[in-house]
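Only one protein chain is missing; all other protein chains are in place.
Going by the order they are written in, the chains are A, B, C, D, E, F and G; count residues from 1 in each one.
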Amino acid sequence: MARNRGQVSFDIDRCKGCELCTTVCPVDIVSIDTRHINQRGYHPATVSESDMDKCIACGNCAVICPDLVIRVQRVA
Amino acid sequence: MARNRGQVSFDIDRCKGCELCTTVCPVDIVSIDTRHINQRGYHPATVSESDMDKCIACGNCAVICPDLVIRVQRVA
Amino acid sequence: MPVVFERTRGLTEKEFHFCPGCTHGVIHRLVAEVLEEMNELGNTVGVAPVGCSVLSYQYFNCDMHEAAHGRAPAMATGIKRVLPDRMVFAYQGDGDLASIGTAEIIHAAGRGEKITVIFVNNAIYGMTGGQMAPTTLAGQRTTTSPLGRDPRQVGFPLRVSEMLATIDGAAFIERTSVHDPAHIRKTKKAIRNAFECQKANQGFSMVEILSTCPTNWGMSPLESLDWVKETMMPYYPLGNFRRPEAVTVSGASGGGHA
Amino acid sequence: MPVVFERTRGLTEKEFHFCPGCTHGVIHRLVAEVLEEMNELGNTVGVAPVGCSVLSYQYFNCDMHEAAHGRAPAMATGIKRVLPDRMVFAYQGDGDLASIGTAEIIHAAGRGEKITVIFVNNAIYGMTGGQMAPTTLAGQRTTTSPLGRDPRQVGFPLRVSEMLATIDGAAFIERTSVHDPAHIRKTKKAIRNAFECQKANQGFSMVEILSTCPTNWGMSPLESLDWVKETMMPYYPLGNFRRPEAVTVSGASGGGHA
Amino acid sequence: MLEKTICAGFGGQGVMSMGRLIASTAMARNLEVSWLPSYGPEMRGGTANCHVIVSDKLIGSPVIYHDATCLIAMNLPSMQKFEAELLPGALLIYNSSLIEAAPRREDLRAVPVPANELAAGVGNPKVANMVMLGAFVSLTSIVELDDVILEITEMFGVSKKQFVPLNEAALRRGVEAAGAAYAQL
Amino acid sequence: MLEKTICAGFGGQGVMSMGRLIASTAMARNLEVSWLPSYGPEMRGGTANCHVIVSDKLIGSPVIYHDATCLIAMNLPSMQKFEAELLPGALLIYNSSLIEAAPRREDLRAVPVPANELAAGVGNPKVANMVMLGAFVSLTSIVELDDVILEITEMFGVSKKQFVPLNEAALRRGVEAAGAAYAQL
Amino acid sequence: MNQTMNKVLMKGNEAIAQAAIHGGCRYFFGYPITPQNEIPEYMAREMPKVGGVFLQAESEVAAINMVYGAAGAGARVMTSSSSPGIALKQEGISYIVGSEVPCVIVNISRGGPGLGGIQPAQSDYYQSTRGGGNGDYNFIVFAPANIQEAADLTAEAFEIADYYRNPVMVLGDGMIGQMMEPVVFRDTPKRELQPKDWATTGTGGVRAPNIINSLHLQPADLEKHNEHLQAKFRLMRENEARSESYQTADAEFVFVAYGTSARIVRNVVDELRERGVKAGLIRPITLWPFPVVAFKELPDTVRGVMSVEMSCGQMVDDVRLALNGRFPVGFHGRSGGMVPSQQEIIEACLDMLKEVE
Partner (left out) sequence: MNQTMNKVLMKGNEAIAQAAIHGGCRYFFGYPITPQNEIPEYMAREMPKVGGVFLQAESEVAAINMVYGAAGAGARVMTSSSSPGIALKQEGISYIVGSEVPCVIVNISRGGPGLGGIQPAQSDYYQSTRGGGNGDYNFIVFAPANIQEAADLTAEAFEIADYYRNPVMVLGDGMIGQMMEPVVFRDTPKRELQPKDWATTGTGGVRAPNIINSLHLQPADLEKHNEHLQAKFRLMRENEARSESYQTADAEFVFVAYGTSARIVRNVVDELRERGVKAGLIRPITLWPFPVVAFKELPDTVRGVMSVEMSCGQMVDDVRLALNGRFPVGFHGRSGGMVPSQQEIIEACLDMLKEVE
């Protein structure tokens, strides 16, 4: 069986930049976007376009996010 | 060693006639004096003159009395 | 003639108001005897509860406070913090300690408050006329469990000593009974040990004592003793639940007292 | 595309007011997910405490009560007695449950009250600005233990699950943690089991969850997770302390939820 | 009509139910009634008492204060405590089985009733209160003996109806004793 | 003299201590002062603000209500929330590093200060509040720069005195920036 | 209905308990305390028979919060206690008013302060009418003077509580709780009640969540909520004040007394009238709202007004407020479980009449 491929999306303005999601990703693709400040004044978490296809849809980032910022889907 | 001999005395007007002392005497000499009513209106406990020398000064009657009616002494 | 047993100086002359055969009287006496024997009467502050022993302050021959219902451990805490080298004890019933005063007893134990609690478990609210207590046995009839306590509706009775024994600050916890002279003597030892534990600053100490309420149990005093032995003791096993390594467990041998 | 994880309908759209990285948010989500998965949202009444989760009533997508500080179990009791076939839960912090509300939680457990309590132990009073809680660890600095909690003065922290586990009416007691995804998933299972236990009328159920308070611990959210793992967990061992024979321990497998 | 009766004795002597019977019998006759018990820690083994007021008008205070028209005293402490509450010329019925001393006041209609003996006579010392009640009924005109018996019958109901004859007997002994004693006054 | 200043910003931007410094410096000059913080759940990550009143007479209410003489706004929400509290012609100092929009009101003496940049310039973005305070000192005549520096020195005490130079530098940048910006008005 | 037929001799406490059941109460949470224990004991026996729930709480604090929960869930629910127990309920009562849930609270009061004693007293007037808890709030306080009234008012209290979504208190002293009088359980006056669509019975998936809550973090919101509550309290003030005026139409001296004291004073009025003093009595039946109208209606013949209480003087404040200086106001009180005698009240009246001469 091929490994899962996933896609994560962020509800950016809910993010509080707490960084919890950044340490639980097994493929280490979640990071804080320090160039961006959201409505609430935080640097939000993100996965860069280029990293996205490394995602294995494990859900860890979403599971640990206290603010329900992250949605995870499985691709193909 | 000779067995202990004891003498018990009752502070009669403190007695509430609860009978607790009557069941713990190993020589079974403590009883309720149904002919007598004390100041409080109870039949007090007593040891008859004739039974007194059976007392072994074990203290049981005094130990169980909730109202500190009984004093126990050892004789000879 | 040598005295085997006489009235302790730890009690005032006042006659107890307890009902005939109520073992509150026995327990009062034991506490008073221990304090006298330890020569601590002049150094002790006691706290009376709200319950049948509400008038304890008239009986114990030492400084006394009368607490609000259930708050004796909090009050004792206030006293002990001000007077850390005095003996401070609280005398409480099961409604007082195990119901309204649950938070206060648990946190006194939790803080390791250096006080001694005499916990009189008679499985009922004596003073107010026989309502159900947290310690009322399953099936036991009371004025507020007229068909007998139904555990499906109100749970099983609380075993306070077992519960407090899970708390680190509780240095000494023992359950005893006063239904016969042998157990009364053991209870006295336990009380002595609890006070010694306080004296040695080892933490919170409590003796839970199974006691009678002939009036509200609707039994004679003698039947009541049997009920303690046959019905209460199986549910509330006697024994020590916590004891610091160092506590003096020497017999509270009784000078002039049996 | 199949959804691996998405926002549960068990929560309203309202954004949490919690501080960044505070795991109150995770725990809220888990409770909401379980209720959704059990299809009980329309059949549930929740009780919010006074504490950082005071506004829970805005977040849970079911009928809610806001309780007085510490009284959530009493309030939940009132609700459950009126509505015995609804799911009733209380969400409480450690100040709320283990300090001011000690009597209420113990007696809810004692009665075997058929409610589920989510007990968030973050070893501190979050809402009021970081004062010492009964669960504050020895040596931990808080605004009311500025030199660190001194067990000689205020005792060792209370282990609530262990204490409640001595009570017969407590059908389900488990301690979990949310410091990493695996433990979060385990926590969800425990919450599910607790609610199943309520549904099966088996008695009182509680899940104690070790949680963070980055703000008042004075740590970053990530440091806080480590602190839970390295400092809290050794003192508060995870595990099940009570479970009825019959409770469904099946994994709370997550339909659309990881 | 305004009758104020105090019933007093040891706890266990049945003074509360005696008072209650007076009140409920009077109520059944459509009179105004009130019954006020002593309560509190004294209950415990100590003395018990109740205040019973019967009137054909609205009853003001249920408390009897220096204006009792009758005292039923089952034991000495009760007699001594409540004597002072009686109006001059009022009725004092006392249990002469337990009270050897005479009342201190001389301005009363004092009626000794050897209630314990008479109760023992009908077979059960516990119905001494019914003996006293019988005396009370006969010495006052508040309620009729038949009404009291009716009331007792109702009170015991079907399940305990075997107790009615004993109580009735005790009541009747009281009536007789009162007649006799009063005749001697 | 009656100066009513609101300091406002995110929690963590140091608005509380900024206000406190104004108050304590003025107090050291024997003026009457009051400092009133916002408190409550908003503190948590949200906005924070304090009201500082300095006067040569007894201070009535410590609340500033539609009569502020100055607003120091560290971020946009704060400027938008508190603009309305200013008197016509009052002073508005805002952190132009974070606030791109212009103030809505046109009847104010509005002074943009790029506090974050300037703070970064002296080596630590955390002293942006000191930059703003410097601007405030230069634009008002409530307290003197030297007094503020003295107050800071005292506040840090011996153990933390190494922080004084950084704060002083930030203050001086603020003074300069205010001068420059105000000149442009 | 033949009232005599259904007339029963009952203790006040039991009549109150029975009246509550009669008034639709199906949940009772309480904690034992003298002199009201017959209420929980009666409930323990009778509630199961009507499908209701009696639960003995671990404390008064828990009891009032159980009531709070049950009321929020839409039940007719009651608790009862006595003076120190009511003191412990103050926080909960404040929450209940703040959250606008209806319930009935009974206080069978005793002497204070502190543990005090267990004999009847009226020294909880302030505690009842001035909201001993935090914040601005009020609730109707009924003060029955006999057992029939205690029963009637208790049953009606549930109706009124539901009507206003506000607690109602029944305040009787220990004597009202302990004495027996005949009582008939009559039909209770009904109000037009809205459905309890605010109650938390589960959304059933068909409506938005209901929330029972007293928290309003924004001051403007909390003020608005307070204004809403105050409007409700104004309505109660206008519509719910009750009192009985006895012999006041031509009175030269007017007593004010409630509950047990009022019974005694009623006799005093008769006796004074026999002696030629035109006495009268205002008997507040609601202590809050205080029946000010009865005072407005007093004739100008009045030379003095006296509050008679089993307290050291509490209601007398409300008498003064109601009269606002129109007549001299005096006070006679006993405390600690002592009950004033007719004689002493008469003397107090005559003394005051002399003084105001």
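The rule is simple: a contact is a pair of C-beta atoms (placed from the backbone, for glycine too) under 8 Å apart; a residue touches a chain by one contact, two chains touch by 3 or more.
What you see is a predicted model; the values in this text were computed from it and never measured.
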| item | value |
| --- | --- |
| Touch partners, limited to displayed chains, of the chain removed from view | C, D, F, G |
| Touch with the omitted chain, as defined above, among C:Thr8, C:Thr23, C:Ser53 or C:Thr77 | C:Thr77 |
| Contact partner of the left-out chain, one of G:Arg45, G:Arg130, G:Arg186 or G:Arg237 | G:Arg130 |
| Full-complex contact with the absent chain, from G:Tyr95, G:Tyr163, G:Tyr246 or G:Phe295 | G:Tyr95 |
| Residues from chain F at the interface with the omitted partner, ascending | 20, 23-24, 27, 30, 32-37, 39-41, 58-63, 65-66 |
| Residues of chain G (touch criterion as defined above) contacting the omitted chain | 61, 83-84, 86-88, 90-91, 94-99, 109-119, 121, 123-124, 126-127, 130-137, 213-227, 229-230, 311-314, 317, 320-321, 324-326, 334-338 |
| On chain D, residues whose C-beta touches the chain left out of the figure | 50, 54, 66, 68-70, 95, 99-100, 102, 125, 127-129, 131-132, 134, 143-147, 153-154 |
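In this section, only the chains that are shown with their structure count from here on.
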| item | value |
| --- | --- |
| Distance from chain D to chain A - Cα centre to Cα centre, in angstrom | 26 |
| Cα-centroid distance, chain C relative to chain G, in whole angstrom | 39 |
| Touching two or more other chains - residues of chain B | 16 |
| Chain C: positions in contact with at least two other chains | 18-20, 99-100, 102, 127, 134, 153-154 |
